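Note that one protein chain is taken out, while the other chains of the complex remain in position.
== subunit A ==
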Amino acid sequence: MEQEKYAHLEKELSPKPPILKNVIKAFLVGGLICLIGQFIALFYITFFDFTERTASNPTVATMIFLSMLLTGFGLYKKIAQFGGAGAAVPITGFGNAVVSSAIEHKSEGYVLGVGGNMFKLAGSVILFGVFSAFVVALIKTILVKFGVVSW
């Protein structure tokens, strides 16, 4: 049998991913995580001396802390299996990527194991995140210089 014919057969017989169902679940899980984040931000603004802008740092730290706990107790992977991108895209997904790698490599020691591997999944998020932030800032700076937009 030729490869193309087999690929066709494989497509026909393999279970199809339930895209609509997955999108709805991702929306609900992602939305719920962001809603929790919003409450935490409001908590910092209401009870501490933070503004809407400065509250983001402690909020992010709290969300990562919660995701660390969930990862450690083996719950985050269950949330992610249900929620897909809804669990991967928020900051908690980033925290999960770092912590899961750290746990995985603990048996190889703290320096070469945990230290050397904890960013093996999150490293590319940091790299491309910083790089795209740089590009966006560069474009905005140029546009501001030419008076197209203002800060």
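The definition used in the following text is that contacts are C-beta pairs under 8 Å (C-beta built on N, C-alpha and C of every residue); 3 or more make two chains touch, one makes a residue touch a chain; residues count from 1.
What we mean here is this: contacts and distances are computed from a predicted model.
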Record-based protein name (UniProt) of the chain missing from this complex, from "Response regulatory domain-containing protein", "ABC transporter permease subunit", "Stage V sporulation protein AD" or "Electron transfer flavoprotein beta subunit": "Stage V sporulation protein AD"
Interface with the unshown chain - residue positions in subunit A: 1, 3, 6-7, 9-10, 13-15, 17, 22, 71-72, 74, 76-77, 79-85, 87-88, 93, 96-97, 99-101, 103-105, 107, 121
